[in-house]
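Contents: one structure, followed by commentary.
For this view, one protein chain was removed and the others were kept in their places.
Take a look at subunit A:
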Amino acid sequence: MSISHAPPSSPEPDISAISHSVDAAAAHLDRGFLDLQPVVPVPSRRLRIPRWLRRTTGPILLLALWQLLTSTGVLTADVFASPGRIAQVGWDLVRDGSLPSAMGISLRRVAFGLLFGTAVGTGLALVSGLFRIGEDLVDAPVQMLRTVPFVGLIPLFIIWFGIGEAPKIAIITLGVTFPLYLNVYAGIRGVDSQLIEAGESLGLSRWGLVRHVVLPGALPGALTGLRYSLGIAWLALVFAEQVNADAGIGFLMVQARDFLRTDVIVVCLIVYAFLGLLADFVVRSLERLLLQWRPTFTGR
């Protein structure tokens, strides 16, 4: 909001009598008649509503819409049960212990898949990010494999690993590995070479450069990768649990489908959604903690 200048050629000069006699004085006096406009102060905190409340408003509005649709009969109970009904079914599932145990099993699968996927993805990215020889050896195969839809590998994994926990964890691992690899690799290669040079001039060893310059510099990328990976981990979990599962949230859904219990399916979907939200919260907290040094735009 800058103070605008007067239009360069106004058709009628405001003080014509003076302007043609002394040009300089006229230009000076003209300033007195500039079309000024006030710079309106904007408080830096416009909304006094706390952040968490603002962030929960969206989901609550969605819930209200859902209630409205079911109570007006647009959505019937066998298509999509009402929020109240879902809450009731959810509570029943919690009370008889089937939901907590299913959640525990699903969470464990995701945790293991994330653990292995993070280790493999980050490890490969370090090898190909830090060393040119590593890039030549690792990058091409990874780029090839990442275009294979990992869900298509489920039958193969069942043949290889049987029908126990192994193929499910393997699918999640596979889904997690590639986004992490890509983002950590890009993060490492995106580190400012001037900073590397500064580190060298300070006498940092090769490992010192990696530890103090390359890895912290790659951290923003790595956390973006982690975010993607978490999203894919839940997706992979859904696929993995709907094939040959005998426990877990996916199994609960398959069972509910066989008994035409849409309400149980919706409960399971909501559980997935909340787990995803929780994962996002964890990454957000990590970012706030680890990236506080970043001089980037944080939104208005």
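In this section, contacts are C-beta pairs under 8 Å (C-beta built on N, C-alpha and C of every residue); 3 or more make two chains touch, one makes a residue touch a chain; residues count from 1.
Just so it is clear, contacts and distances are computed from a predicted model.
According to UniProt, the chain absent from the figure is "Aliphatic sulfonates import ATP-binding protein SsuB", selected among "Chemotaxis protein CheW", "Aliphatic sulfonates import ATP-binding protein SsuB", "Glycogen operon protein" or "AIM24 family protein". Within the whole complex, the absent chain has one touching residue among A:Leu145, A:Leu204 or A:Ile270, and that is A:Leu204.
Contact with the undisplayed chain is limited, among A:Arg95, A:Arg257 or A:Arg294, to A:Arg294.
Considering the whole complex, the residue from A:Ile105, A:Val176 or A:Val213 that touches the absent chain is A:Val213. Although one chain is not displayed, its contacts with subunit A can still be listed: residues 194-195, 197-204, 208, 212-213, 216-217, 219, 292-295.
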